[in-house]
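My questions will all concern the structure given below.
One protein chain is absent from this view; the other protein chains keep their places.
The block that comes next holds subunit A.
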Amino acid sequence: MNVSYKWLSEYIDLNGYTGEELAELMTGGGIEIDVVESRNKGVTGVVVGLVLTREKHPDADKLSVCTVDVGQAEPLQIVCGAKNVEAGQLVPVATIGAKLPGDFAIKRAKLRGVESQGMICSAKELGINDKLLPKDQQEGILVLPEGNAIGRSILDVLALDDEVLELDLTPNRSDCLSMLGVAYEVAALTGRQVKLPDNRVNDAAEAASDYVSVVIEAKEQCTRYSARYIKGIQVGPAPLWMQNRLIAAGIRPINNVVDITNFVMLEYGQPLHAFDADKVSGGNIVVRQAREGETLVTLDDQERKLEPHNLLITDGERPLALAGVMGGADSEVTAATVNILLESAHFEGSLVRKTSRQVGLRSESSIRFEKGADPARVLPALDRAASLMAKHASGLVLDGVVEAIASAHSEAVVEVSLDKINRYLGTTLSRLEVETILGRLQFPFELSLEGVFIVNVPTRRGDISRDVDLIEEVARLYGYDNIPTTPIEGETTPGALTKPQAIRRELRKRLTDAGLHEVISYSFTHPERTKLFPSLTNGAQPVRLALPMSEDRSVLRTSLLPQLIETATYNHNRKNHDVAIFEIGTVFHTEESELTRLPSEKHRLAVLLTGSKAAAQWNRKAVPVDFYDAKGVLETIADVLGVSGLISYEAAQPEDMHPGRTAAVVMETERGSQTIGYLGQLHPQVQLDHDLADTYVLEIELAPLYDKADFDIVYKTLPRYPAMQRDIAVVLGADVGAGKLIASVRETAGGLLESVNVFDVFTGEKLGADKKSVALSLVYRHAERTLTDEEVSELHNRVVTELEQSFAAELRK
């Protein structure tokens, strides 16, 4: 809503407040003013002039030489380039020394040899948005209506000496979609009185009911429909002052009839519609819902297919208008219109909203109905418009209002006690303070003996229906800043993170400490991206958005890795080849193709490493990352969360991963062994597709870790007896996993084995094809005594024998 300061001051005294001050006052009260704009964009010295003569320029086809009377002793000679300039017109003239927007100063000039003592201006040159001008004024110079005194300042004529406040209204304050509503708000803030517009109608003797009948069939959707009949209208331009106000409000003037309906809509917030009465068959108005297959050509010349939920104004047969949204082209007011049927009605908001969405039409009218117009203004607005039609369109207003009322409106009665107000706000307001505030709001009330305010809320404030709404009114007029600040009373509560939250924090800390950067990706992705790494989605479907903004962001991610890879590529393309990143986030899986319940949301951790661990520098070579760096990340996490003993790594060949360099991460849970994710190198083809060098990744479910993580540290006594170390090197088949060797060693050696460590692995021609050498270092220790050489040797020999037998291993001597 754009509110002209001057216009507003017709309804309330604004003395003592500049536009800016008013804006600050209203913003403080909860009606946010985005900006206060001067209507004058920099015009000085422009006056009304009368074009006395117009001659063709002797040396230029497109120029005219005019003499213009601007009220000075002598007429001015002005060269004008507009096609529409004619003798006898009243026009805006920028005289020598005048200024136009953009700091454009008018100087004496010669145009093709002819002196020009000023400039005849177009509306655009005066800084007026030409989109808001009547069509015939959008091109060429601005032609002013008769009756404007020669020499009068154009600022007065076009009401440019004004400011416009742009209201950024919250949905509850639709009452401020009208000048009167804003006036009531300012009245509440200032304690001043609202002046209502003059809407007295001098009815003619003839009765409107002889020409019009009204029936409401759809009683739920239309609670009241009131009409007046106006005869002998002369369609023409509205008075300039009215046009100026519409332009200030951002509405384009059209003709006096339409302008009056718009003007009154802006005044009262009550949308009106004028029908060409002679196009309404029999003068019958029937309000009903649309029938299957009906169509209507609306004012914008579009044929609309109607749906049964659309509310229509009909003449009993044909649709005339989409109620509250837009009129029909057939019954439109045109230059030829003589008689008018003027509608003022109350339509149900959610229905208008539905219709306006369906047809893609949001009009000034539909917006007001959607947000809730004041039913009590149906009649005053109708009368106001009728009185203006009589005055400015030479209409004869017939006697009486023809109307149908489906249900009467009543004011809400809301009760709130002084005690509740103070308890709710933490204030110590007195009865008198609250009374004063209700008085300023012009809410009639009674005070019960028990100290309860019984308030009759005017229908203009449809947003107030319960005690807390009244408390807000009291609070905002008392001033939020005046409410004290207090600590919460009552029981104290311990604050803490849950176990999963604490684990995610810890992961973040450990991973960043290890040099990885955390990333956050979009949850929306391209469907193709969800097809990568099918093993990470377990056959689940991606969730698709009903109306995505683009195909690229049309489904929810089913795994984290595809976006980490995109991030790596993005950075690679910016010459950042060493990427070590992780994301902790949610992926979305569903089994349904058409969702009937929430998808499952899984927390996951994904890591991506590519390039070098650390950049080369003078004392260090760049070391490329490898599989074991990625695995080390996971092993460290498992150590930190106390789940190392539950996790094993099994060679696996999931799609899109390097078949020889990938492990399934398997965890022991209550439900047995469970693959919780994968770890390995990207498949070379995937690397190629994404412009990446060797890249190592992992992605795991966090829920099993949440379940199994064990934060309890139990101290073990430090050893008091010496350990004995024995090393073994065995040659065995290259395909035997070291993990199996270690497991075998552990099992055979039993409790006396303190640790086993792989300290060397190599292959080579000397060993033979498909062979490798693995060297293990075993540490034996007894907790309560010193081990003897003999018993360790005996045990160690058994370990070796077991390796030889189980893995066809040969001991290297």
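One rule holds for everything that comes next: a residue touches a chain if its C-beta (ideal position, glycine included) is under 8 Å from a C-beta of that chain, and two chains touch if they have at least 3 such contacts; residues count from 1.
Convention: contacts and distances are computed from a predicted model.
Missing chain, UniProt name from the options "Spore germination protein KA", "Cytochrome C oxidase subunit IV", "Phenylalanine--tRNA ligase alpha subunit" or "Sulfate ABC transporter ATP-binding protein": "Phenylalanine--tRNA ligase alpha subunit".
The missing chain, though absent from the display, is touched by one residue of A:52, A:497, A:688 or A:743; that residue is A:497.
Although one chain is not drawn, the whole complex shows that of A:581, A:605, A:667 or A:745 it is A:581 that touches it.
Touching the missing chain, out of A:15, A:410 or A:617, is residue A:617. In the complete complex, the residue from A:149, A:454 or A:545 that touches the missing chain is A:545. The residue touching the chain not shown here, chosen from A:408, A:598, A:718 or A:769, is A:598.
Although one chain is not displayed, its contacts with subunit A can still be listed: residues 27-30, 32, 170-174, 349-350, 353-354, 370-371, 423-427, 466, 468-469, 471-472, 475-476, 480-481, 483-498, 501, 505, 508-509, 511-524, 543-549, 553, 556, 567, 570-571, 574, 576, 579-581, 586, 588, 594-596, 598-599, 601, 614, 617-620.
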